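Left out: one protein chain. Kept in place: all the others.
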Amino acid sequence: MPPVFGVLFDGLAYGMLLFLMSVGLSVTLGMMNFVNLAHCSFAMLGGYVAITLMNTFGWPFLATLPAAFVAAAAASVVLERIFFRRFYRASDLEQCLLTIGIVFVSIAVAAYIYGTDQQPMQPPVYLRGSINVLGLDLAVYRLFLVAVALVITAALMVTVETTRFGAQVRAAVNNQRMARGLGINVDALFAVTFALGSGLAGLGGALAIAMLGLDPQFALTYLIYVLIVVSVGGLGSIFGSLAAAMLLGISDIAGKYYVPAIGAFLIYLVMIVLLMWRPTGLFGRR
Amino acid sequence: MASEAIAAPVRPVQYLQAQLRWRWGEIAFWLATLLPFVLAPSYLVLASQIAITALFALSLDLILGFSGIVSLGHAAYFGVGAYTAGLLSAKLGWGEPLTGLLAAAIAAGIFGYLTSFIIARFRHLALIMITLGIGLVLQEAFNSAGFITGGFDGLQGVHTWPIFGRFRFDLYGYTAYTYSLAGLFVIFLIARRIIHSPFGLALRGIRENSTRMPAIGAPTRTHIRTIYTIAAIIAGVAGAILAETTETVSLEALGFQRSADVLVILILGGTGRLYGGLVGAVVYMVARDQFSGLNPQYWYFWIGLLLIAVVMLLPNGILGGLAHLAQRVRGKP
Partner (left out) sequence: MSETALAARGVNKSFGSLVVAADVELILPPGVRYALIGPNGAGKTTLINLMTGMLAPDSGQIFLGPDDITALPPHERVRLGLVRTFQINTLFPHLTALESVTLAVCERRKVASTWWHKLTAYSDEIDEAYDVLSALTLAPVCHRLTRELAYGQQRLLEIALALAAKPKVLLLDEPAAGVPREESRELFAAIAGLSRDITVLFIEHDMDLVFRFASRVIVMVGGRVLVQGTPAEIAADPQVRAVYLGKARHGAVP
């Protein structure tokens, strides 16, 4: 099989990871227009929680995943109550600066506790190695990643399309004022959505360790990619985040593989072009 | 600014003229910039760095504070200016400083003008991301062109000739600080004139309500392109001064870190007040110098805390806070 399929698969896995880390930000940005640049700090938190549980407390890998989710969600609730709440009506710039401040603090705290080196992480035995699918060697861990992400994506889609909660979320993203007028408690809805989104980011962070590594700079390094996914995908659109994450993941991996000279900034160019074509994102509101 | 009704005898023009006069605080500020020569001669190199950063922050203030354009990639123009001056010396052997500034201004101006067409068309998140993208693209491009730019190690062989053939750039920093300070002051005067011109009023109009501007017949995009180009030129000149006074240029001159730092500095000082970038630069860089022995991790921690504190307590920066205090002291509501 030509290497292109391997590249596509790796891009897919990377994309799904980015999706998990980005979807929460997209929805909360679309709903409340709150620019939360600290979103990847929650991802990083999830990663460090998972690592600590595994390496220090001997938890099995799979058990650390829900723990990462819960930890990140809980942290987001605390931060939302203390800080974010007061800034829903503030300017974009103020929100950026507040959340960047939180990112910096989180990086420093992570470095203080865990040091600046990459965290050593070995996925469990049954997730190592690769299996041969149709003549292609696919890493088991990445297959696992894709599987988990697909399950979660399906769960999200089902929730958004069929449940009452999902309908309320869609209404609030679409027109907040109208949603309030209809009696929807947008603030409570936002708090729950925010927690869910941050929890997903935490889960993404935990899953990312084996593939992307984990160090205190994680919160900033991947913030840029998450922002690209969110702005290109369109605020408030789950499907948009998915599409953009796929596009980004595949472009990045393919770029680095086929044209390493410009691979690094290929995605930035792709982003600029896409945003110029569709400023509100591929699936954003016009 | 204005907050009370005026009796008929004072013509509106006269009232506005009174607003634009040089204040005592401003004169005191500029006199104070001469103090390092006398009081802290061992810190002249730092003072020169502060002046350069202040100039860079001033250029960002023109687009962010006065026109409302949030840019996360302004260092791109700083870097273009720095590399232009640096390459002129390192590769072409031309180290004359003033013409180096001119070349940098032109290069940064062209790049700024071209990108301004993109910038002027967008707002909100798309704009922020595009400015970020442009900065990152340039950073990577300069990184890849390591054979020209020297990549991570930086440009080697930059040698700046003495100004007017007489004033050498020495290790003590006298010439460097004089040069940087002069550059800052001259460009400050230009920026001040821009702000007090009809164009400056139009820029504030764009910042205050960009929807209303076309409705009063304003060609908003043209205005934005103009100020963006001017800001790029000024940033480029700042970068060139850095290259010439330190005789090095490295990738961090146009990196995201620099774009983020200048944003923090401007916010710290207070946007839209011309002096915000200057005050912010002094505070930030003196603090950084004092804490330079500190583990970089701790630096991140304190900067983060500072950002949170500024946003929560001093949303208009130091100058905003001082203005507020002054109003309270004067007994105004």
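As written, the chain order gives the labels A and B, with residue 1 at the start of each chain.
Note that in this section a contact is a pair of C-beta atoms (placed from the backbone, for glycine too) under 8 Å apart; a residue touches a chain by one contact, two chains touch by 3 or more.
The structure presented is a predicted model; accordingly, all values stated were derived computationally and were not measured.
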item: Left-out chain, listing which of the shown chains it touches; value: B
item: Touching residue (missing chain; options B:Gly183, B:Gly200, B:Gly239 or B:Gly280); value: B:Gly200
item: Residue among B:Ser116, B:Gln139, B:Thr226 or B:Thr246 that touches the chain left out of view; value: B:Thr226
item: Where the unshown chain meets chain B, residue by residue; value: 1-6, 11-13, 15-17, 20, 193-194, 196-202, 204-205, 208-209, 211-220, 222-223, 226, 230
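Keep in mind that, in the parts below, only the chains that are shown with their structure count from here on.
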item: Length of the line joining the C-alpha centres of chain A and chain B, rounded to whole Å; value: 34
item: Contact footprint of chain B on chain A as seen in their complex; value: 29, 35, 83, 86-87, 90, 92-94, 96-98, 100-109, 111-112, 116, 216, 224, 227-228, 230-231, 235, 261-262, 264-265, 268-269, 271-272, 275-276, 279-280
item: Touching residues on chain B, where the partner in the complex is chain A; value: 64, 70, 118, 121-126, 128-130, 132-134, 136-137, 139-141, 143-144, 260, 263-264, 267, 297-298, 300-301, 303-308, 310-312, 315
